[in-house]
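Only one protein chain is missing; all other protein chains are in place.
Think of it as A and B in the order they're written, each chain with its own count starting at 1.
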Amino acid sequence: MTAQTLQRPPAPDADAAARIRPRRRFTGRGLLHAYTWLIIAWLALPILVMIAFGFNDTPGRYNTSWVGFTFKWYAPDQLFLYPDLTDALILSLVIAIVASLVSGALGTGIGYALGRYRFRGAGSFNLLMFAAISSPELIMGASLLSLFVSLGTGVGPVTIAIAHIMFSISFVAVVVRSRVMVLDRSIEEAAADLGASPWTTFWKVTFPIILPAVMSGVLLAFALSIDDFIVTFFTAGTYETFPIWIWGATRVGIPPQVNVMGTLIFAVGVLGAIIANVRSRSGQRTR
Amino acid sequence: MSRLKRKIAPYLLVLPGGLWLLIFFAVPMIAMLSLSLQEGDIVAGYRFTGHWQNYTDSLSAYQTQLIRSLIYGAVATILLIAIAFPMAYWIAFYGGRRKGTYLFLTLLPFFVSFVLRTLSWQQILADEGPVLSPIRDLGLVGPAFHILGTPVAVIGGLVYNFLPFMVLPIYVALERIDPRVVEAARDLYANPIITFRKVVFPLALPGVFAGVLMTFVPASSDFVNSEVLGSSETTMIGQVIAAQFLDNSDYPTASALSFVLMVVLLIGVFTYARILGTEDVMKVAAR
Partner (left out) sequence: MAASHNVDPSLLRGLTQRRFGRRDALRLSGLAGMGAALAACGVQGRGTQAPASAEPDAVAKFWAGKAKNGKVDFANWPLYMDPKRPELAKFTKETGIKVNYQEVIQEMGPWFAKVQPQLTAGQSIGFDLMVITNSFQFSQFRDSGFLAPLDHAKLPNYAKNAGAAYKKEEFDPGNAYSIPWASGMTGIAYDRKKTGRDITSLADLWDPEFKGKVGMFSDVQELGNFGLLALGINPKGSTEDDWKKAADHLKKQKSAGIVRNYYDQSYIDRLGSGDVWLTQAWSGDVFQKNISDNKDFKFVIPKEGGTIWTDNMTIPITAQNPVDAITLMDFFYEVGNASALANYINYVCPVPAAQPQMRTDAGKLTGEDQDAMLAVANSKLVFPTAAEYSKLHYYVSFEATSEQQKFQKTFEPIVLG
């Protein structure tokens, strides 16, 4: 059986699959269903613990044993009690925004070129990106620190952003490339036939088509950046992002504020994902 | 003129991002290689002397940790395949309209900071935490039984943190399989086990391959899980590298170890690609 014989339109209809399947395998199916939920519960467990301890009425500096229920950590004066924690969160956000935008722009350029053109060096480039994606974060962080140490430059927000952009570019490029590869060239050619310059064609025709891929690349870069610990650990110098602050605080006890901020970030992320999901669904319906 | 433009267009597009990758990914590796061959101490400074003994010295001092890391990474990866496959299988074939929801639930941990969710496990698995206390009270385990500080906790943490990276690629591969192919196979072989072995699993292999790439490398170079959930008996090479870099400022040793780790992992990845990388698998993957 070769791969070619398996070629079929993308987007298989799962419902159809379910319909074809005979009912007799119900037990195995039920077991798998239960198993899936078991794993999901396992995945959710530490998150639930984190959320719960954001409501723990601990009287002291440590927040590891359950004392009682309270909402007090959610009050702004409590939530932002640690100025450094607040600063760290802001720094994380700023770097994530900068890193996702810059790597979005640079990565789109690479992805577009690799998907659209055949050119000498494209193979080397793919290899470089593969190496960047599959390199251990530890090595990237350590080698960047080596570079900055060797050059005698300091480290700080700029070097964090440089590092985040570096490891995000390849991800954005890969996402954009795969979209550009399946692009229907005839649309671009039609635009050119109608007298549009390549520049106009790109911005008016091509870009809107690849925009969803660019967006998902940017979002991916944002997510990679805001949660990054290992690379940041090496390139942050005396500055602290949200994960770095938490790491430092483990030594002296994590205050409930961290749980609350973690919970809020979680809530915003989940809400954002749900909204994006609903919107793209309704978008598909109207199409 | 226009042909020339077409010729240089891809290079112009690739240039900014490519330079970024070159300067901040490739060049640092060289800086690290250089550091790994230097001699001195942090107060007097390090000088390049081609001191290759850094490699032999650090390897003989830390080979235990290096081998341990590779074993942990491998065990975690095998467990990940075993755990993720049934889940991905169920979502791909029986997820129905809720496929998106299930995938989203699989991704839940990503909405919580890596450091925070690992710390949450520390709380859950503590000797007097919510898991161990009841089973000890029931007399199921002895008073000295513990999970934290053992390889079980560390590998468990690795599996937890990287599970989505294994589920998603396997899901993507399975999801592309035409249910009719499976149906036909079942008619031919009539045995679901043989059908699975001869049809479903080979078609899912590219996904497993991608999953292994995305989990084995970060798992074996991780230092957070062992730091938070492990003990001195579970020290991984990532912790050694981080400690030499950041605690002891012993850059040559840290760089030498980083380089060895990267080379070992890359050899592993390439060999793996050679063995499993038959053309068929690659073609399916490339679709």
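We adopt the following convention: a contact is a pair of C-beta atoms (placed from the backbone, for glycine too) under 8 Å apart; a residue touches a chain by one contact, two chains touch by 3 or more.
None of these values were measured; they are calculated from a predicted model.
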item: Touch with the omitted chain, as defined above, among B:Gln65, B:Ser113 or B:Thr195; value: B:Gln65
item: Per the touch definition above, residue among B:Gly129, B:Gly156, B:Pro179 or B:Pro218 touching the missing chain; value: B:Gly129
item: Listed residues B:Val14, B:Ile83 or B:Leu103, member touching the removed chain; value: B:Leu103
item: Contacts of subunit A with the absent chain, listed as residue ranges; value: 10-11, 14, 58-65, 67, 81-84, 87, 123-124, 126-128, 130-131, 133-134, 147-155, 171, 174-175, 177-179, 213, 216-217, 220, 237-240, 245, 247-253, 273, 276-277, 280-281, 284
item: Residues of subunit B (touch criterion as defined above) contacting the omitted chain; value: 22, 26-31, 33-35, 38, 40-48, 61-62, 64-65, 95, 99-100, 103-104, 107, 122-123, 126-129, 144, 146, 148-149, 168-169, 171-172, 175, 206-207, 209-210, 213-214, 230-235, 239-240, 243, 245-249, 251, 270, 273, 277, 282, 285-287
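Convention: only the chains that are shown with their structure count from here on.
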item: Distance between the centres, which are taken as Cα means, of subunit B and subunit A, whole angstrom; value: 16
item: Subunit A to subunit B touching residues, read off their complex; value: 1-4, 6-8, 10, 12, 14-18, 20-21, 25, 28-29, 32-33, 35-36, 39-40, 42-47, 49-50, 53, 64, 103, 105-107, 109-110, 112-114, 116-117, 119, 121-122, 125, 128-129, 131-132, 134-140, 142-147, 149-150, 162-163, 165-166, 169-170, 173, 198, 223, 227, 229-230, 233-234, 242-243, 246-247, 250, 254, 258, 262, 265-266, 269-270, 273, 277
item: Complex contact set, residues of subunit B against subunit A; value: 5-7, 9-11, 13-18, 20-22, 24-29, 31-32, 34-35, 83, 86-87, 89-97, 99-100, 102, 104-117, 119-121, 123-124, 126, 160, 163, 175-181, 183, 192, 199, 203, 213, 217-218, 220-224, 228, 238, 241-242, 245-246, 251, 254-255, 258, 261-262, 265-266, 269, 280, 283-284, 287
